[in-house]
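For this depiction, one protein chain was excluded, whereas all remaining protein chains were kept in their positions.
Should a chain be cited, it is by its letter among A and B, assigned in written order, with residues numbered from 1 in that chain.
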Amino acid sequence: MARTYRETVTTPAAAARGVGSRGRPFVSLLSDFGLRDPSAGIMRAVVAGICPNAVIVDLAHDLDKFAIRDGALLLWSAVPYLTVGTHVAVIDPGVGTERKGIAIQVARGDVLVGPDNGLLMPAAARLGGITRAHLLENPRYSLPEVSSSFHGRDIFAPAAAHVADGVSIEDLGRAVDPRRLMALEWPRPAILPGRLRSQAIYVDTFGNVKLSALVEDLAAALPELHVGETLHVGVGNGAGGPVVTATWSRTFGEVALGAPLLTADSYGRVSLAVHQGSAAAAYGIGPDTALEISRASGPTRPPIPGR
Amino acid sequence: MARTYRETVTTPAAAARGVGSRGRPFVSLLSDFGLRDPSAGIMRAVVAGICPNAVIVDLAHDLDKFAIRDGALLLWSAVPYLTVGTHVAVIDPGVGTERKGIAIQVARGDVLVGPDNGLLMPAAARLGGITRAHLLENPRYSLPEVSSSFHGRDIFAPAAAHVADGVSIEDLGRAVDPRRLMALEWPRPAILPGRLRSQAIYVDTFGNVKLSALVEDLAAALPELHVGETLHVGVGNGAGGPVVTATWSRTFGEVALGAPLLTADSYGRVSLAVHQGSAAAAYGIGPDTALEISRASGPTRPPIPGR
Partner (left out) sequence: MARTYRETVTTPAAAARGVGSRGRPFVSLLSDFGLRDPSAGIMRAVVAGICPNAVIVDLAHDLDKFAIRDGALLLWSAVPYLTVGTHVAVIDPGVGTERKGIAIQVARGDVLVGPDNGLLMPAAARLGGITRAHLLENPRYSLPEVSSSFHGRDIFAPAAAHVADGVSIEDLGRAVDPRRLMALEWPRPAILPGRLRSQAIYVDTFGNVKLSALVEDLAAALPELHVGETLHVGVGNGAGGPVVTATWSRTFGEVALGAPLLTADSYGRVSLAVHQGSAAAAYGIGPDTALEISRASGPTRPPIPGR
C-alpha cells in the first residue's frame, strides 16, 4: 500500500501521466518574479483555474533576476525529486521578442514549459533527453489577451495547465527540431593530474559555493580521495587569490564551527562550504570565480602556462 | 473538454460559485506579513482547516509593511486572473481599533474579505462593483478567541473559509452601505495637450516603475503614439529633476541592455523600465515621484504655472 518514493515517482510505470500522483496531475513552477509582487501567485492561480485538480508546487520564485543559468541549475537539481508532470520555468529577459515559447517532452514522461533560452535544457537532459518539442502557438491554450511582458501568466502557465489537464503537446503548435533549441551548458571542469580546475556556478542561501564540477570529476582528478583528507582550494585566476585549506567531508558538522569544508552537495555537485557560515562571504567567491582543488599533501601548485 | 481560461474563469456561467474550479472553491490570500514569520502560513492553515477542499493560492505576502495602496494595486492587478472565489487581503495597521472587518460581494460573484481601510475597493470596482457588503461580526465564523492584533488569522481567514464552504455573507454580520466603506483611489493623471502628468505608484521587484496612468491616458495625451517613438520623461516636480529619454516599446528586449523604455505593463498601466535593469534605481524614482511624459519631437517642456 505504502510505496517508496522511487516506486511512486520514477519507475517506468509512473511515467504514465497521473500514476505518480494517483490521478492528480503534478505541476511545478519556478521563476525570478520575486515574492513581493503577485506574479508568481497569479501564475499559480491561472494553473489552478484551468486544472483545479492539479497538485501545484512552487519550487522557487526569488531567483536572481534574469539569471537563466541559475534557473537551469535549480531546475536540474529539482526534477529528479518531482512527480512526473508538467514543469514551468520562467526566467525570461527576452519576453516579447523573437524568442519562442516551447513545450518539451522528455523520456521520463514530463513536459517542460518555458522560453527557448536554454533554461529548460539541463533538466531535459537529466530526465532522459528530449523526445519531442513544440512551439506554444495555439491561441486556444493561452489567455485570450497576451501581453508582451508576462508570458508566464499569458502563455506558459495556461499551456502547462492544459497539458496537465490532458492536452497533447502536439496541439500546442508546430513541432520544432530539438537540435535547434537554444543550448545551455555550464563550463566544464578541467580534470588534470592531481588537480581539478573548475568554477563557482551558484551560491545558495547558506553561502555554500556550488562548483561546475560533479563529485566524479573530483574523484577522477584526485584518485582515492578519502573523507577527512585536507585539500587546497585556490580561489581566483592567477597567483593573487587566497588558498583555502578545506577538509573533504561528508557533511558540515565534521569540521569545527566556522571551518571550511569541501563536500558533495545533496545533488552530487562539489561544494565549498563553511560550517554554520558562508563560504562565499568568507572567501569573496561569486558566480564564475575560478577555483582549483588539489591535495594538501601534493606538490605546491605549479605555475600554469597561460594564466 | 479543454476550455480556454476566459471560459473557465470569467464568463457569466462561471460566476456561479464553484464552476470555475469544478466544484472546488477558490481562495486567494494577500498580506504584508512577510515570509520569515509563519503568519501567512497560519492563515492558509486556518482556511484549509475549515475548508479542506479549497484551492488556496498565496498571491503575495512580502509587501511593504502597512502599504495599503500597494496592496490595493496588487489585488486590483491580480483579480482578473483569479477564479471566481473568495479573496482575503490583510494590510491592516488599524487592526484592533474601530476599523471594521468586511466581506464584499462583487458583480462577478467573488467575495472580498479584509479590513475596511480601502484595501479591497479598487479590486471590487474592477470586478464589476459592489453588490452588497457585510460586517464580520458573527462569532460563529471567527476563531473562538479573537486577538487584538492578528485578525487575518482570527477573523478574515475563518470568514473567508466559511464563505468558500458555503456560508452566505449575510450570515457574517449586519449589512453595510457600500458608500460608507473607506474609499481608496490612486491619484488621477492629468491629460494635457501633448503631455501627461502622472506619478509613480509602485516599484516592482525588477525596479520597473508603475505609473498612476493607464495606457489609454497616455494615448489621449499623445495621439497616434507609435512603437519606437522617443519620449521624454521629466522626473520630479520642478526644473531640477532629470529628463529621461525613453523609447515607447512593446517589451524590454526592443531596446539595448541598460536602456530605458516606456511600455504598457502586463496590466495596462504605463511603466518606466530599463532593459535588464532597475529604472527606479537608475533615476531615483520611488512611490509618489512625479513623472511627466511628452514627445521628444514636440516643443520643449514649457514652464508650468504654479510648479
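Note that contacts are C-beta pairs under 8 Å (C-beta built on N, C-alpha and C of every residue); 3 or more make two chains touch, one makes a residue touch a chain.
Computed from a prediction, not measured in an experiment: that's the story for all the values here.
When the missing chain is restored to the complex, the residue among B:G23, B:P52, B:G129 or B:G228 that touches it is B:P52. For chain A, the residues in touch with the chain missing from this view are 1-6, 8-9, 20-22, 24, 26, 28, 30, 35, 55, 57-64, 74-75, 77-78, 81-83, 204-206, 250-254, 263-266, 275-276.
Contact residues of chain B toward the unshown chain are 33-38, 40-42, 44-46, 48-50, 52-53, 65-66, 93-97, 140-141, 143-144, 147-150, 153-154, 158, 162, 165-167.
Quick note on the criterion: only the chains that are shown with their structure count from here on.
Distance from the chain A centre to the chain B centre is 32 Å, each centre being the mean of its Cα atoms.
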